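Before we start, here is the structure in question, set down as structure tokens.
Just one protein chain is left out here, and the rest sit where they should.
Take a look at chain A:
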Amino acid sequence: MDELITVRFFGMVAEKLGKQELVLENPGNSDRLLEHLNENYPDLKEIKFSLAVNKKLCTEPSIIPIGAEVAILPPFSGG
């Protein structure tokens, strides 16, 4: 089970993908995760988002540790 990671989707990403969460085998780093997501969910390409690993925002490509929780965070503008 340690080889799995959880990816949580927020806002319009969750809406577009029709799911809040995804469990998948750990691709090892954020670049490979993005590649995997873009391949499987082409809708993602149209949306701007940030990525966090274990509740820390990534400002550059990052290692994804085993069992990590990754979040895909699009901006919100409503008020």
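One rule holds for everything that comes next: a contact is a pair of C-beta atoms (placed from the backbone, for glycine too) under 8 Å apart; a residue touches a chain by one contact, two chains touch by 3 or more; residues count from 1.
Everything that follows uses one rule, which is that contacts and distances are computed from a predicted model.
Considering only the chain that is not displayed, what protein name does its UniProt record carry among "Carbohydrate ABC transporter permease", "dihydrouracil dehydrogenase (NAD(+))", "Molybdopterin-synthase adenylyltransferase" or "Dihydroxyacetone kinase subunit L"?
"Molybdopterin-synthase adenylyltransferase"
For chain A, which positions touch the chain that isn't shown here?
8, 10-12, 15-16, 20, 43, 46-48, 50, 52, 55-57, 59, 71, 73-79
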